[in-house]
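Sharing a structure with you now.
With one protein chain withheld, the remaining protein chains of the complex are depicted in position.
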Amino acid sequence: MTQGFLSKNPSVLWFLLVLGLFTLGVTVLSETAGVGLISTSFVKTLGKTLCLCLIAIAMDVVWGYCGILSLGHFAFFGIGGYAIGMWLMYARTEIIVIKSLNAAAIPPTPEEITDAVGQQIFGVVGSTDFPWLWAFSDSLFLQLLMVVLVPGLLALVFGWLAFRSRVTGVYLSILTQAMTLALALYLFQNDSGLRGNNGLSGLQNIPGFERTPQAVISLGFFWASALALALGYVLFAWVVSGKMGSVIRGIRDNESRVRFLGYHVETYKLFVFTLTAVISGIAGALYYPQAGIINPAEVAPIASIYLAVWVAIGGRGRLYGAVLGAAVVSLMSSWFTGGGAPNIPLGFYTIQWTDWWLVLLGFSFVAVTLFFPKGIGGLFDIIVRKGDQK
Amino acid sequence: MLRALFLAFALFLSMSGVQAQTQSPTEDLQTVLQRHAAEVANPGRLSVGALIADLVASRQPNVASFLERWQDKGVYQRTTDGLFFYAIRQGDAYALTNMTTGESAGTAPADVMTEIRPNGGVRRVIGAALVQFQLSDPDRARRVAALDAISRSPDADQIDPLRASIEGEPDPALKLRKERLAGHLRARFGKSTEDRIGAINELSSALDVETRSVLNLVLTTTSGVAPSVPEGTNVARILKVGTDINEAVAYNRLVDANLAPAPIPPAAVKAALTANITDGRVGGIPVGQLGNETNRSDAYDALATAGTVPPQVTPAIRTAALSSNVFYDAYTEPNPAVTDAARAALDEVEARVARYQIIDISMDALSLASIYFLAAIGLAITFGVMGVINMAHGEFIMMGAYTGYVVQLFIPDYTISLLVALPLAFAVTFGAGVAMERLVIRHLYHRPLETLLATFGISIALQQLAKNIFGTQARPLTSPSWLDGAWVINDVVQIANIRIAIFVLALIFLALILFVLKRTRLGLEVRSVTQNPGMAASMGINPDRINMLTFGLGSGIAGIAGVAIGLYAKVTSEMGSDYIVQSFMTVVVGGVGNVWGTLAGASLIGFLQKGIEFFNPSNTLAAQTYMILFIILFIQFRPKGIVALKGRAAGD
């Protein structure tokens, strides 16, 4: 990342500037700073939105730049969340358990502590033993490593198999969808070792910060999410610029031609697929401590389709488009379904947005795909072009 | 418990002659009932026996009919005076019938009459008591009820009345059933060993659950443990510790049989240590050091040596105790000849059952495959032939199902409404498909991935619309009565009629689509437009029209599939999303662009899923997970699916 890269891509600087101002603004207006114009729950919503923007730019790189319509990136997002969630649950429960066991006359043995922790965590799925998946859950470092390693390895193996067999286009989309469906179904089982349908919960309580109010914790995560988004943006902007970017876009436009030019197409695709999976995992690890709970429904195929929709609405093939799409659609969704929008009385019938929002959203996808294939980002082009004409 | 009751009952019956003389012979039904008023009004399975025995002993002619009415919740108690009546509701009042005379006893307002509701267990006891009255009853339904009662609660006393009733049985099917039941009773309660073995040998040709249960009951075992197998035990098998029975379980059995000291669980060790803290030490070890197992064990041993607590069970004690005893299963039936015969008969029956079970599983798999096929076949046309990814396909299925529901609202006759619903569902979804093709998909033919997004938008909009219109409740789509029930081939192999209907429907569609694609002009045009639209257009075919019709056809079939799926499962706004991913996989696994491929895909997935479920029956989700993993791997190695098109048509 040299000076040249940034000077060639002024939009990256613009984005970083806007993001920085936004972060500062939210901080100043939050409850922690004392102004309290932005409530803690809204800070959490904004922090989560930033994480969604991060996975959206990953999706944009893999789809908008490389032409792989992955309908499974939320699987990586979920894995990241589960990986960090395991440590959060284990460490928090261990503190509670040790405190209660220490009240007894005799100090607890390590086995007793493990048993009691297992009892608390797995009681809800009718078991008490620690599954092998939790082998490293006592170590924050190892679980953080998992956030990166597990999505990366899964993407590497899956991608290697798929690209090697030249599975492309809609087939690949369906295959990635099958991957996330298989993961969701696996997690839905109670004996999966990850508490089945209940998922992992209470993740907003960070061990060691029991006395810190959520207003402060949420702001911390908001900053972390903003930082991650900034770094991710710069990283992806760098990946899609220069010669590598040209090859990647070439693969999107005509894969065979790039192959005939002597490039090893599979390696490039595998690199993009794996890198975006890793970033998705990181986004998930930041998202779920803010959401407080993760469960298998989060990795159901529908989530990944929504992701594609955000990117499409925001505008493919431009990173800020993905950010816009994710932010606008997810914030609007929570505004409409949260009853924020006023109902429209028509006399004979009252339009309640909680009932009609999805209808509106559905048809607006159709409209965007048909009439604005470049999405919201395309509007910038029009403005810029008009500016040029003057 | 039940048997004890019946023995008491039988005893009572045999003494009833004496009883009848001592009791007033004119005691009527109401009097007997009033003596047990609380029991009649609120009977319990275990306590109702005395009442029934008393009733039977009263020798009133109307006891049997009372028992029947009582069983069918036809008896009421008048709260004002506690008398019992037969009653029938008429508006706000009840028409009463005197039970003794059978004459009308006027009417009573609803709020003074309490319906008496014997529960299922009591009804079974009543049924058993009724057997003697019903076995030779002229009414066939009563005789069936008597036989049902015998098979639910078989008893030694039933052998003679049952055998006596076989001769005069006019209905050949019932006669056969009576003979079979008599065989069952003889096998279990026969008087001589020869009689029983003979009956058991006859059972070996059967297949039904009832026969298996008779043989299993003869072969009931109890587990035992002793230093050596006691004399006169009919041993079923000797268990080897470690292989047949795990050590912990075996040791627990020893403890239960008082053959070994009970192990001290960690919690008890801890409790003992806590109770014996002296000056911050236990057994000489400071309390602060008791945070690990070794120190705790040492401290406990020290306490044990001092005699304060019972000693721990060491591995050596454990091994010695296990090796010096024999673990065995023993038959409760003492006669080895009988158990040997039953074992041989049961083995034969079970081998036959296993064979039929494979057929049964295959039929289930076939049925599942036909459901997948039906759900996917519309997709096979729109995706397979035209290459359009229609994420709203599931919602077309849903629209079809709701059409069926709406039709049933207007046409109450289920058969007619089904006949109307099928073409109507086709018409509705055909229309929807054509509209969607013209308005949306037509503009996206060169952008297949974006079709996916646009149709997904339509999918969520349609789903929410359905919710806004029909509500979130599941809506009933009731099948006509001739589709209820099941086709019973034998006791193991049976399949619900509705599943057969779906299978037939799937076959019809397969034939229909093959016919349309291969034998009609439309089919020819569809294939030509698919393979080369430009060339087709120059030959005078209108590709726009053909695409529209093809898409309409695929959607229309989804609508009919919706009616069928709604009949067998449920109609909700979300039913489409249950099938969409599975349908896509069916098409992709089978091979795109080929109806036979879809058939192969559906069969593979259906059989695979049932096969996995067969090996892991308690976890349907795991079966689905493994199946999808298999599909992912399958596509890696055979990207074009099972039936891959060759040559030019295969070009992507």
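Which chain is which? They are A and B, in the order written, and residues in each are numbered from 1.
Quick note on the criterion: a contact is a pair of C-beta atoms (placed from the backbone, for glycine too) under 8 Å apart; a residue touches a chain by one contact, two chains touch by 3 or more.
Please note the rule applied: contacts and distances are computed from a predicted model.
J.: Name the chain not shown, per its UniProt record: "Heterotetrameric sarcosine oxidase delta subunit", "Cation:proton antiporter", "Malonate decarboxylase beta subunit" or "Branched-chain amino acid ABC transporter substrate-binding protein"?
T.: Looking only at the record, the undisplayed chain corresponds to "Branched-chain amino acid ABC transporter substrate-binding protein".
J.: Since one chain is left out of the picture, which of the remaining chains does it touch in the full complex?
T.: The chain that is not shown is in contact with A, B.
J.: If the hidden chain were put back, which of A:G47, A:P151, A:G196 or A:P301 would touch it?
T.: Residue touching the chain left out of view: A:G196.
J.: Just name the one of B:G91, B:G120, B:P227 or B:P315 that touches the chain not displayed here.
T.: B:G120
J.: Taking the entire complex into account, which one of A:S39, A:T114 or A:S241 touches the absent chain?
T.: Only one of A:S39, A:T114 or A:S241 touches the chain omitted from view, namely A:S39.
J.: Write down which of A:S70, A:N205, A:S225 or A:S304 is the residue touching the left-out chain.
T.: Residue touching the chain left out of view: A:N205.
J.: Can you list where chain A touches the absent chain?
T.: 31-32, 39-42, 44-45, 92-93, 96, 100, 103-104, 119-121, 123-126, 128, 185, 188-190, 196-199, 201-202, 204-205, 211, 213-215, 291-295, 297-298, 334, 337-339, 354
J.: Applying the definition given at the start, please give the residues of chain B touching the unseen chain.
T.: Chain B touches the missing chain through residues 1-2, 44-46, 73, 115, 117, 119-124, 148, 152, 209, 212-214, 216-217, 271, 360-361, 364, 367-368, 371, 464, 467, 471-476, 478, 484-486, 492, 494-499, 568-570, 572, 574, 578, 610, 613-614, 617-621, 624.
The definition used in the following text is that only the chains that are shown with their structure count from here on.
J.: Centroid of chain A to centroid of chain B, CA atoms only: how many Å?
T.: 41
J.: Can you name the residues of chain B that touch chain A in the complex?
T.: 266, 270, 273-274, 277, 282, 287-288, 290-293, 296, 387, 389, 391, 440, 443-444, 447-450, 452-454, 456-465, 467-468, 577, 581, 584-585, 588, 619, 621-622, 624-625, 628-629, 631-633, 635-637, 639, 652
J.: Inside the complex, what are the residues of chain A that reach chain B?
T.: 69, 104-112, 158, 161-162, 164-171, 173-175, 177-179, 181-182, 185-186, 188-189, 191, 301-302, 305, 308-309, 312, 355-366, 369-370, 373
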